[in-house]
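What you see is the complex with one protein chain gone and the rest in place.
Here is subunit A:
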Amino acid sequence: MDPLPPFTNTEAAWRPNSGSSSSSDRQRIAQQRLRIIAGHLQRSEDGDSSSTVLLAAECKAQESQKTAEEKTVPRKRHEIMKWNGWGYSDSRFLFNKKGQAEFTGKRYRLSGMIIPGLKDWFEGTFGASLQHKTPATPVLTSSSVPPPTLNEAFVEELKSTGIPFSLEAEDRVFRAHGHCLHEIFALREGKFGRVPDMVVWPNCHNDVVKIVELACKHNEGTSVSSALECPPEETRSIVSLDTSQMNRILWIDEKNLTAHVEAGIVGQDLERLLNESGYCTGHEPDSMEFSSLGGWVATRASGMKKNIYGNIEDLVVHIKMVTPQGVIEKSCQGPRMSTGPDIHHFIMGSEGTLGVVTEVTMKIRPMPEYQKYGSVVFPNFEQGVACLREVAKQRCAPASIRLMDNEQFKFGHALKPQVSSIFTSFLDGLKKFYITKFKGFDPNHLCVATLLFEGDREKVLQHEKQVYDIAAKFGGLAAGEDNGQRGYMLTFVIAYLRDLGMDYYVIGESFETSVPWDRVLDICRNVKARIVAECKDKGVQFSPLSTCRVTQTYDAGACVYFYFAFNYRGLSDPVHVYEQVEHAAREEILANGGSLSHHHGVGKLRKEWMRDTVSNVGMGMLKSVKDYVDPKNIFGNRNLL
């Protein structure tokens, strides 16, 4: 589904990891940790970095900080990642010949495992059948991609700078989309709209400066909308700027606990490299495998563990951004300034409309000594929300606390891999018996909160007790580490599951909002009901999956995530139906006091509601900033405004 909205990575850097066979101790710890959180990969061979068309000229001089193990990601991402689906090419769900679900590859905890419950859940929830397949177009046929519109003068000058670029169809298609349902759906059918005309890989801040200068000079209309849906009416040549090669940690300041990092680095690399020095940022959005630091800044991203580390706006100390007017940055790194409105806030959430974020100074923390997962079962969703509210009130939220509703609990349950020992399955049975029979929880109402604690061992245990005590007041029962861990794993594999669904007439998506506490229950109920009603109204033959979870708690409210999927057999234009339902759901969210977005951003998808959201004057303010910074609309992805 969509932990990573289409416009997340303005400076898109979907940088798969390179292997590290000779890990030091620190690295081992770090890797282990990441494996737990992200179901991390065991990389073997890395894709080669050879490129025939590309001009190889890198800013070698600036590589002094790089460690020996670090390897450059192939510029040709499609060699290890899907061009028409989520994530790595080797990792996918499929139903094997026996009709059992299985997750391929070696990267995740779930990889290589049989998931016995998935088929029944899948067929039961969606009314789908393994007999009815809708396979995707297997290969990208370059000939069907429209040829690039080029500005010869620009290309010539770019060549002279020595910055690598490509005009190849695969490269261009890969950067023409995000992961919205309609985009992936079209790709699976082998349809392409407007795609970028060329892809450029700057290697450092100065490269970006040169590219932006050139673009301004030639009014290239260089949309640096990179992995984004390109405005179809754009007649200028579109250059996609791929910052994936700008992936170095330039320095670490242990006195002030900050790190200066190039903005193209993807989340998992950033964490891994920092871990090597014993630090972490603690910023872990669900898309951290693929999303980049620059993307986080551009969309105001939020991490799972924000309760300890904060969201991106709390983490950022300094930002350097290249705009058509020049470079914007602050002159010092003071922790807080009263110097008029914070210019960082013009940058954060600008969604690639103002410039390219090239370097960021971020807060770092020593790696936590101890981590512990946990979970609590509540008799119903209402009690669960009441508990989360109380936890937020007492300001004792663990690093992460999430509450899944009943449907999502069942979904998570269906993803349990086959257990190897009879003992485990016996224990599972016993647990189930205890909760449903002895405690009298209704399996159709109960819901689960998953928890992640982090810190000193002693404090974690103390903290854990405090949270479980609160939970007990709301009828919550501790339900073990395993359930908690599986809950977090779900967020990493759920996007892969969407691809599986799309093989069998099931399409879906997720969306999020933030809402005051007193409205959480109402918004969850109403939005879910609206989705069901709209599906029925639009002629969807099978009842949809409409589920939600509360994923973040704040003093004054919470972030709520909705998943929605349905079986589209019998519909002539499923994507249109999907879009209508999502539109209705968003209207419902707004009518129930929810925000337009908590961390996905606005993009083009939610632009129509911006004016109502920020008022006319607010809109004018944003417009005037855009008009000053980028009068020729060089950064023409038309997001946000």
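Definition applied: a residue touches a chain if its C-beta (ideal position, glycine included) is under 8 Å from a C-beta of that chain, and two chains touch if they have at least 3 such contacts; residues count from 1.
Note that contacts and distances are computed from a predicted model.
Participant: Would you kindly match the missing chain to its UniProt protein name, picking from "Sorting nexin-2", "SERTA domain containing 1", "Gap junction protein" or "Dihydroxyacetone phosphate acyltransferase"?
Facilitator: The UniProt record for the chain left out of view names it "Dihydroxyacetone phosphate acyltransferase".
Participant: Tell me which of A:519, A:583, A:607 or A:632 is the one touching the absent chain.
Facilitator: Hidden-chain contact among the options goes to A:519.
Participant: Where the complex has a chain not shown, which of A:120, A:253 or A:612 is the residue touching it?
Facilitator: Answer from the full complex: A:612 touches the omitted chain.
Participant: For the chain left out of this view, which of A:91, A:592 or A:639 touches it?
Facilitator: Spelled out, the listed residue whose C-beta touches the missing chain is A:592.
Participant: Of A:530, A:569, A:586 or A:626, which one is in contact with the hidden chain?
Facilitator: A:530
Participant: For subunit A, which residues lie in contact with the unshown chain of the complex?
Facilitator: 518-519, 522-523, 525-526, 529-530, 590-593, 612
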